[in-house]
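With one protein chain removed, the remaining protein chains of the complex are shown where they sit.
Labels A and B are assigned to the chains in the order they are written; within every chain, residues are numbered from 1.
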Amino acid sequence: MARKGLLITPDLCIGCRACQVACKSWNDLPAEKTKNNGTHENPPDLTGYTYNKIRFIEKVVNGEVRWIFVSQRCRHCGEPACVQVCPVGAMQKDLDTGIVFYDKNVCIGCQACRSACPFDVPRYDKQGKIGKCHMCIDRVKAGLVPACAKTCPTGAIRFGDRDELIEKAKAEGFKILHGEKELGGLGVVFALSQPPSYYELVENPQKPEKVVALGEMLKILVAKGLPIENSIIKEFLS
Amino acid sequence: MSMKLTRRDFLKLSIGSLVLSSLGINLEPVKAYAKELKIKEAKETTTICPYCSVGCGIIVYSKGGKVVNTEGDPDHPINEGSLCPKGASLYQLANNPYRVLKPLYRAPYSDKWKEVSWDWALDRIAKLVKQTRDKYFMVKNEKGQVVNRVEAIAHVGSAALDNEECYILQKFLRALGLVYIEHQARI
Partner (left out) sequence: MTNHYIDLKNADVILVMGGNPAENHPVAMKWILRAKKERGAKLIVVDPKFTRTASKADLYVQIRPGSDIAFLGGLIKYIIDNELYFKDYVVNYTDLPYLVDPNFKDTEDLEGVFSGYDPMKRKYDKATWKYQLDENGVPKKDPTLKDPNCVFQLLKKHYSRYTLDMVSEITGAPKEKILEAYKIIAETGKPNKVATECYAMGWTQHTVGVQNIRAFSIIQLLLGNIGMAGGGVNALRGESNVQGSTDMGLLFHTLPGYLPTPKAGDVDLKTYCEKYTPKTKEPKSLNWWKNRPKYIVSLLKAFWGDHATKENDFCYSYLPKLDDDKTYSWYDLFDAMYRGKIKGFFAWGQNPACSSANANKVRKALAKLDWLVCVNLWDTETSSFWKGPGMNPKKIKTEVFLLPCAASVEKEGSITNSGRWAQWRYKAVNPPGEAKPDAEIINELYKRIKALYEKEGGAFPDPILKLNWNYGDKHVDTKLIAKEYNGYFTADVPEHPVDKKAYKKGQQVPSFVFLLDDGRTACGNWIYSSSFTDAGNMMARRGKEDPTGLGLYPNWTWCWPVNRRILYNRASVDPMGNPWDPTRPVIKWDPQAKKWIGDVPDGPQPPLAMEGGVLPFIMKPTGVGTVFGAGLADGPFPTYYEPVESPFDNPLYPKVRHNPVAKLYATPEDIYVAKDPRYPYVGTTYRVTEHWQTGVMTRHTDWLLELEPQVFVEMDKELAKKKGIKSGDKVIITSPRGKIWAIAIVTDRIKPLVIQGKKCHIIGIPWHYGWRWPEDGSGGDSANLLTPSAVDPNTFIQEAKCFVVNIEKATK
């Protein structure tokens, strides 16, 4: 299987959030109790039960209002820092597809993956276990399209072989492909007509330097039965 | 036993781990993904979305009489497998903890619902309809024209019904003599 990817085109997104609901429906994720915080965006952030959310960005450009909808989710890095730091092998990269997935049963909730993530993506459920986009790897392995891409009415989220998606986006005239080269190539690529900052995407994502070392240390801690404190991980990486 | 890791301990460990790394331990755990697809061997039923009027096709997957998944029908020419959030939430309409499961009755001046049987409720409604109809039925209007109607019973609904239900509903209401027959289309 070739490396799989999602091509996200915010210019085609109508902010309907079918992707948020389809994700919850397929993955049996409960709704969260939310309130209106003066914006349509909800839930306010990714959580262990919200793997994919649409950010609603309002801007005034040359006197004209703009409303921009941008998917926030795991980018499925080619060299995923989260996998490298995970001391128990709960976070994994599927070698066939490049999808970064996880095994909740193995996760010990140390949250090192979030600290290591260049996009601050991983979140945790009420039991402290990891929950994030896994590109519906169960569907992909069965030859199906991930729930978000399947349900997207406008083609703002497309799924396919990563290389083909990138070719397609270039053929459609997109000059900026955020994620094509970043961090050695991400599984989730944004096709943009404006610079990444316009969409409030991380302009130049960086992987923390000491990720590999951190991962190995954490493994030792686990092997020794020592607890892992998040503050120390953060300090180590800073 | 509570063991707190100090900053010093941690840094000590970090040196050790670097050594490990140089020994060439594989840092990328590889585990084949193996989980059964939840719609495997489920019954597929096609339906049309009950929300807006676009008329998107949806496939309902069920097992043992329970809906296990719903998603867009890829063969449907209008939505081509896609859906909006309402259509995508159909699973929660089919598996909904808040549905009314038994006929409910609120007696005059009561402050609560009470569960009743279908038989009791339908018989009681039939009796009330007949009483009201018989009392207020107008054979002629004020001008003396034959009108054969009852204005004291009114009905609204419903665009949420199927065509067949709409048809027999208006047929039933008109046979009773109702003229106040309205529904969502008016508002």
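Rule of thumb we're sticking to: a contact is a pair of C-beta atoms (placed from the backbone, for glycine too) under 8 Å apart; a residue touches a chain by one contact, two chains touch by 3 or more.
No experiment lies behind these values; they were computed from the predicted model shown.
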Touching residues (missing chain, whole complex) on chain A: 12, 14-18, 20-21, 24-25, 30-40, 42-43, 58, 60, 64-69, 153-155
Absent-chain interface as seen on chain B, which is shown: 43, 45-57, 60, 62, 65-67, 70, 75, 77-80, 82-87, 89-90, 92-94, 96, 98-111, 113, 118, 121-130, 132-134, 136-137, 139, 141, 143, 145-172, 174-187
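The rule we apply is simple: only the chains that are shown with their structure count from here on.
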Whole-Å separation of chain centres (CA-atom averages), chain A against chain B: 30
Complex contacts: residues of chain B adjacent to chain A: 3-5, 7, 10, 13-14, 16-18, 20-21, 25, 27-31, 33, 35, 37-38, 69-72, 79, 81-85, 87-89, 91-92
In the complex, chain A residues that touch chain B: 16-18, 20-22, 25-26, 83-84, 86, 89, 92-95, 101, 103, 137-139, 141-142, 144, 147, 150-154, 210, 212-217, 219-221, 226-229, 232, 235-236
